[in-house]
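Only one protein chain is missing; all other protein chains are in place.
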Amino acid sequence: MIRFDSDYIEGAHPAILDALVRTNFDQTAGYGEDPYCHQARRTIAQQCNDSTLGVQFLVGGTQTNVTVIDALLRSYQGVISAESGHINVHETGAPEATGHKIIAISTNDGRLTIEQIKECFDNHWNDHAHEHTVQPGMVYLSFPAENGLIYSKAELGAISEFCRANDLYLFIDGARMGYGLQAEGCDVTLADLARLSDAFYIGGTKVGALFGEAVVFSDKEMHRSFRYAIKQHGGMLAKGRLLGIQFQELLKGGDECLYFSLARHADTQAMRIRRSFEAKGVEMWNNSPTNMQFPLLTKAQQQSLAQEFVFEYWGKYDEQRDIVRFCTSWATRTEAVDALCSAIARL
Amino acid sequence: MIRFDSDYIEGAHPAILDALVRTNFDQTAGYGEDPYCHQARRTIAQQCNDSTLGVQFLVGGTQTNVTVIDALLRSYQGVISAESGHINVHETGAPEATGHKIIAISTNDGRLTIEQIKECFDNHWNDHAHEHTVQPGMVYLSFPAENGLIYSKAELGAISEFCRANDLYLFIDGARMGYGLQAEGCDVTLADLARLSDAFYIGGTKVGALFGEAVVFSDKEMHRSFRYAIKQHGGMLAKGRLLGIQFQELLKGGDECLYFSLARHADTQAMRIRRSFEAKGVEMWNNSPTNMQFPLLTKAQQQSLAQEFVFEYWGKYDEQRDIVRFCTSWATRTEAVDALCSAIARL
Amino acid sequence: MIRFDSDYIEGAHPAILDALVRTNFDQTAGYGEDPYCHQARRTIAQQCNDSTLGVQFLVGGTQTNVTVIDALLRSYQGVISAESGHINVHETGAPEATGHKIIAISTNDGRLTIEQIKECFDNHWNDHAHEHTVQPGMVYLSFPAENGLIYSKAELGAISEFCRANDLYLFIDGARMGYGLQAEGCDVTLADLARLSDAFYIGGTKVGALFGEAVVFSDKEMHRSFRYAIKQHGGMLAKGRLLGIQFQELLKGGDECLYFSLARHADTQAMRIRRSFEAKGVEMWNNSPTNMQFPLLTKAQQQSLAQEFVFEYWGKYDEQRDIVRFCTSWATRTEAVDALCSAIARL
Partner (left out) sequence: MIRFDSDYIEGAHPAILDALVRTNFDQTAGYGEDPYCHQARRTIAQQCNDSTLGVQFLVGGTQTNVTVIDALLRSYQGVISAESGHINVHETGAPEATGHKIIAISTNDGRLTIEQIKECFDNHWNDHAHEHTVQPGMVYLSFPAENGLIYSKAELGAISEFCRANDLYLFIDGARMGYGLQAEGCDVTLADLARLSDAFYIGGTKVGALFGEAVVFSDKEMHRSFRYAIKQHGGMLAKGRLLGIQFQELLKGGDECLYFSLARHADTQAMRIRRSFEAKGVEMWNNSPTNMQFPLLTKAQQQSLAQEFVFEYWGKYDEQRDIVRFCTSWATRTEAVDALCSAIARL
């Protein structure tokens, strides 16, 4: 069986394993205060065109989301998020476990619009009894969104402007950041994200690393205290250098860095899958340009493909069809996609 | 400089790196539901002589402590711990951040005694206004303790019996478990710990792994729901197999497993350092039989050793001397200890 | 101006003030361990036909909801609630601040159905990755609901049966309990609620008391520890007797108790308002039989009534009409309703 069910089914890119083996017996300080982490911080700040940015490394996505949310918000504040946002649906109530309500907005396409954010915000403050509902303190969005769609620079700019005018933090979940940045038609860069958000992260786990997420932030209070929040939330890795070593391998080299080329590979393979479905007349659920593709398949079509491939059921679409998800990743072999495209053609 | 300041300054034992490289492109399910994790679970249960035990893997120690405490306790319960317990002094208030007060007991030697636990418990329940203080729900202890000392089987047995008779969970922090189990004079085994506690963990981070802690538990409620707690606390690694692979390498082989031999090596080297200090007439702070040794050194002695070695200031002892800590680990080279012993002899 | 905007705009029924004045200089123990509270506990248990029930008194509704939820649930569990449930919309994220996510269900009429609860529960446990979403631990419902509707005994019985079969607590918010129990067509009694739920409360604040909510529970763990939860959540009143004295005044006398007659009065007045609107041809939003009535009024109609009366805007209904709320209470004067009905007739 060939797996297309997620983007974390293999280990890491060999260059990363090599780097870990090569540095294995170096003796360094712990907790991310080692030379590898410091180097990776500089590399990431350069990629973001801003040497004043803070960079800290955590192990996984839920941990990162929760740590940033809890570090930035006051106890009585909540997070505005798409109803389909990862923090709202697939984190076992982790943000709430730190005390923060999610103010979930039902969206058209899994992405928050500036109009929706404004309406939600205005509804809160216009209410004469606003203190009876949680105070909005942050806008959370995922880039790309949980359904593979991305935001344009103009869309992010409008959201950022509104947030800054209204004392809302803007936090961008980048668990699949690379696949978004390298997608066809994406006009957003790391530097844009650093400029427009208060905090965002560059996901390593799903884009070539064994594990790891690099949080980038400009907020003054986070500069002073984010490491407390990391430690308190159990996210400070004793051998923190493992994160620095991996991110240095991934992000060094500017536009030619491994992170971008791995992501581009996955997006290219995903578009091959998309075009195969379209050629077969299979309707796609949305216009995702990233590594997740969502064809609408009948049960018979699913059974046929399931003989050779693993993919994920995403939800019921109509009486005839379900939404299913095919994921590529940095590790997806071209031959595996060849086989899938052939099978699609035979449907 | 040769570092003796902690036991997490190198990467992992080469056998572990080899295993990670070897399995790198296998495709598996995520979140610890893969064959490697299942195999490691069986291996650990065998080492504990009880196939009904639950085993789950987390990344780090603070994360593990907090997740177990919060999974087991009711919201109104607290944890009885030595004042010097890791959860009380070096975790940035992480247990409290999950809502649980630490009922800290001042100890003679960093280890809780059954008499102290009883007194603390009785003081609570004898109090006519007991509901004005937090309800004791758990006893937490570290094996070995934060100062390197270990508990005997009889001591643990008495504590366990009291806990079971009084609805208290017994949770044992095993961040340095191996170094305790392999210490001279230790009469405790993994099977004893599994039998006497409700939950304990086998620390990998400090004993040969890149990272990882294996929690072993018998509690029925944890069997059902501990994975929820892991996810909620951000501790569920997407590529969970990285933990299974490492623990399988460490624990396979019964009494001859890598975990035990690495720990034995560190303890042996630590005892060489101890004997060098004693031979020089330097008093030791305590009788630690494990990988941490605490000589009482004058400032001049510290400066002399600091020319070649890194070690840790632990606290002031008297007007002349400080307590300092020397740590060995699975990775400590015999030649490094040779050099240290020579330097000690020259003091 | 005559206020119909809520049911907590006056103080307390004079019999309660008399009792407070009469007992003012008695010396008693604090924190609800006094003879008045003990007597009120027995009175309430008798009203519920079960002398084994636990009864504890708290000051307000949000406090009570949060304390019960946090006392009963494990840290990784959430609460199934109607999206319009008070805990989800008007408590400033208080349940989440104790760590528990609300699993909000969109309802047809503000009331949970057994089918919706089943579907929500099954979706969770059928999901192969259930531990990635919060574990359902409780069903919360309000009696009457936030829109004035009530549940029948059969509806509550079915929900209760499902909860007991599936390890879910059933907790009933009774902030307006009296108005529900005394409504036309209600076939539910206090004894039914005690039998069918794990915990519910009898709201005093909105039904004749200065303040106070009496929590009734059968759960064994709550018997042992609920007072810890009350104290920890800041809900243990030093002069706890103030609550016992008030509830004894309200509930003594069996079916003829003050609590029921005050509620009946409010419901009767509310039905007079309802019939006035209906006589005028004004459509009502729903069939509430309790003290809250929701006519659909044009802006012109609202302006007309607002010259003499205060009422509450509840939401937009269609292009022409808004939903507005008129509340009666134990303190509503018949003459005030006379005046309102005349004004309605003049619309």
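Letters A, B and C mark the chains in the order given here, with residues in each chain numbered from 1 onward.
What we mean here is this: a residue touches a chain if its C-beta (ideal position, glycine included) is under 8 Å from a C-beta of that chain, and two chains touch if they have at least 3 such contacts.
Worth saying up front: this structure is predicted, and the values here are computed from it rather than measured.
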Chains on display which the left-out chain touches in the complete complex: A, B, C
Given B:Glu33, B:Glu96, B:Glu155 or B:Asp192, the one touching the chain that is not displayed: B:Glu96
Candidates C:Leu156, C:Ile172, C:Leu242 or C:Val324 - the one touching the absent chain: C:Leu242
Interface with the undisplayed chain - residues on subunit B: 75-76, 78, 89-93, 96-102, 129, 131-135
Residue numbers in subunit C that touch the chain omitted from display: 2-3, 6, 8-12, 14, 17, 20-21, 23-30, 59-64, 66-67, 91-94, 97-98, 205-206, 210-211, 228, 231-239, 242, 331
Touching residues on subunit A - with respect to the absent chain: 31, 70-71, 73-76, 98-99, 129, 131-132, 134-135, 221, 225, 227-232, 236
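Operating definition for what follows: only the chains that are shown with their structure count from here on.
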Core chain by centroid distance, with centroids computed from Cα atoms only: A
Distance between chain centroids, defined by C-alpha means - subunit A, subunit C (Å): 42
Subunit B and subunit C, separation of their C-alpha mean positions in angstrom: 49
Rounded Å distance between subunit A and subunit B, as computed from the means of their C-alpha atoms: 34
For subunit B, residues contacting two or more additional chains: 98, 228, 231-232, 236
